[in-house]
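Data block below; observations after.
A protein chain is absent from this complex, but the other protein chains hold their places.
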Amino acid sequence: MTVLSVPMADTGTASVTRRTRILRRLRRNPLAVVSFVVLALAALVAVLSPWLAPYAVEQTDFAHTFAPPGTPGHVLGTDDLGRDVLSRIMLGARASLEVAILAVATSLVVGVPLGLAAGYFRAWDAVISRFTDLLLAFPFLIMAVGLAAIRGASLTNAAVAVGIAQIPGVIRVVRSDTLRLKSLDFVAAAVVDGASDLWVLARHILPNATSVILVQATVAIPTAILGEAVLSFLGLGIQPPAPSLGTMLATAQQFAARAPWAAVLPGVVIMGLALAFNVFGDALRDALDPKGDRR
Amino acid sequence: MTTAERTGAPSTTIETPVLQVRDLSVAFTTESGTVSAVDRVSLDLAPGEIVGMVGESGCGKSVTAMSIGGLLPDSARVTGSVRLQGTELVGTRESVLRRVRGKDIAYIFQEPMTSLNPVLTIGRQIAEVLQVHERMSRRAARARAVELLSLVGIPSAATRVDNYPHQLSGGMRQRVMIAMAVACGPKVLVADEPTTALDVTVQAGILQVLRDLRDRLGTTILVITHDLGVIADIADRVVVMYAGRVVERAPVTDLFAFPYHRYTAGLLSASPTPGVHAGTQRLQEIPGLVPVLSAQPDACTFADRCPAADERCREAAPPLEAVRPALTEHVAACWHPCPTPRTRPEETIA
Partner (left out) sequence: MARYLITRAWQSALTLVLSTIVVFLGVRALPGDPALALAGEDRSPEALEAIRRHYGLDQPLPVQFAQYVERVVQGDFGESIRTGIPVSSMLSTALPVTAELAVLAILLATALGVGAGVLAAVRRGHPAEWLANGLALVGLSVPHFWLGLLAILYLSVATGLFPASGFVPLLEDPVDNLHHVVLPAVILGTGLAAIIMRQTRSAMLDSLSSDYVRTAKAKGLRPRAVITRHALRNSLIVVVTIVGLQLGGLISGAVVTEQIFGLPGFGKMTIDAVFQRDYPVIQAVVLLTATAYIVINFLVDLLYSVIDPRIRVTGDQS
């Protein structure tokens, strides 16, 4: 295959300078820096939580139920069974992130190829559009309800339901970027040179669409975190006694008047995680925007 | 008061200008510091006159046009003076400027495709101006809109008035823009690249409409363009801009016949002129690019691209002066002007 050393080299160097410019823009944006630090810390805690957590998550202590935050030995208090809230939040956050990443990965694995195909091959566009319409017609909770009814409630099914719900968004974004890239000269040049469709998609379009995919993934994660929390809260996701921020809230709801901290804290963590991802996603989008002046 | 008086030359009587621009400068605040876009531009528009402003893209002609009506974004810092029949507009309150815009100073823009609101009928968009400035009722404004549409040469105006912009061709949309601009009988009409986005065949029609307006309503028109053909077709006088400065100003025939500034000469030889370029001579391009305007040194801004530039051009900016004491209407800013090809008629008289 005689392909285009020159245009490839061009896009290569262009993307390097572009990357440094984007990183510089991100570093200059205090919100981006703060949200990135928060996310990095959260990831660290999530990964290390089995070692960091002061108690085993399922360890009950009926002598110390409903201990308020600040109790010696239980910084964030205990719940109805005397389990340590801090330990459960750490592992719950880990579970939330796991589900979110699994869900977004699922949506990318299915959505990116379909988006590329829809944007690149005219004949596929209509078929894939109907598929997208079909997915959209089943709201994620209804999809999760259906899945739970058929396959039972579990972490995997929660992740699959959340992931499927995000496929249409991925397809739409990748499709429109593929359409844009397809019309650019270097792609046309590759086509004229006789490069195969798969080659053009893999070497020219996909690498250039990564930034768009990255932004989409960043904003999909907080949605997935919230989705997991909702499903676990309703009992359709992670099953107790395994810790999850959603299940913690479901239990805490029953004792909210007696132990409000158990109902407040997991929610704060969910919101904090989602907020950090959303803020970082916004900053990333701004940094990638060629117009650059939109804050 | 006027240039003629100052230089003491009685050649022609310049009427009291409708619009008087003095030392107008515009700078923009951006991420990477302050960028100057227009540098001490002065200009007079006499009643009923059509003045063409020409230059490459990025030379500051559109910014000048926008600053006249105070239409620049907040990031622009405008200094100098713009007087409309003696009333100062620079630094005036927004509420005062609003009464001037659309009534005394009206605009036509380059892109008739995007300059009209896609979700409002053209009749509504014309009527809007009348309702604001003339306090007309909706019904009266609509009737007037139909009249205006036929005035600018739109056939079956009575039905067209209810059309949306996307139902019209580019040329028709530009006529709608003109109808909207002249609705309140403005004293000055600023046309920013009015024909650039249009087919050549349509361009002539639009220019004819502008000429008619001047002839019938006595509107003063400032035409901004990069197309010397448009200037030759319609303008009485020409202002040549380069890198934010006026480099030459002359009556149209004089400029075409005797370009004085090297840049003007370059522009002329870069565009086809019937008779001169008819298959005998190649079009010349001006080498190089318009310089970045952020740092304007005390030098001729054209020096880097000029074939005749020397040390003097790089050390001092040439003043805008009459090319001959007797030729007060033809001014230029050049240390090494083009050699005059033949004796000027004015000079023999002088």
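For reference, chains read A and B in written order, and residue numbers begin at 1 within each chain.
Note that a residue touches a chain if its C-beta (ideal position, glycine included) is under 8 Å from a C-beta of that chain, and two chains touch if they have at least 3 such contacts.
The model shown is predicted, which means the values in this text are computed figures rather than measured ones.
Residue-wise, the contact with the chain that is not shown comes from A:Ala263, picked out of A:Leu26, A:Ala263 or A:Ala287.
The chain not shown here is touched by just one of B:Val26, B:Val129, B:Ile224 or B:Leu327, and that residue is B:Val129.
Considering A:Val109, A:Ile142 or A:Leu184, the position touching the chain not shown turns out to be A:Ile142 (whole complex).
Interface note for the absent chain: among B:Leu71, B:Ala143 or B:Ala204, the touching residue is B:Leu71. Considering the full assembly, B:Met180 is the residue among B:Met180, B:Ile221, B:Val252 or B:Ala303 that touches the omitted chain. Although one chain is not displayed, chain A still touches it through residues 129-130, 133-134, 136-142, 145-146, 148-150, 165, 172, 175-176, 222, 226, 229-230, 233-236, 249, 252-253, 256-257, 260, 263-264, 266-267, 270-271, 274-275, 277-279, 282, 294. With the whole complex as reference, residues 69, 71, 98-103, 106-107, 109, 111, 114-120, 128-129, 132-133, 164, 166, 177, 180 of chain B touch the missing chain.
The rule we apply is simple: only the chains that are shown with their structure count from here on.
With centres defined as mean CA coordinates, chain B is found 53 Å away from chain A.
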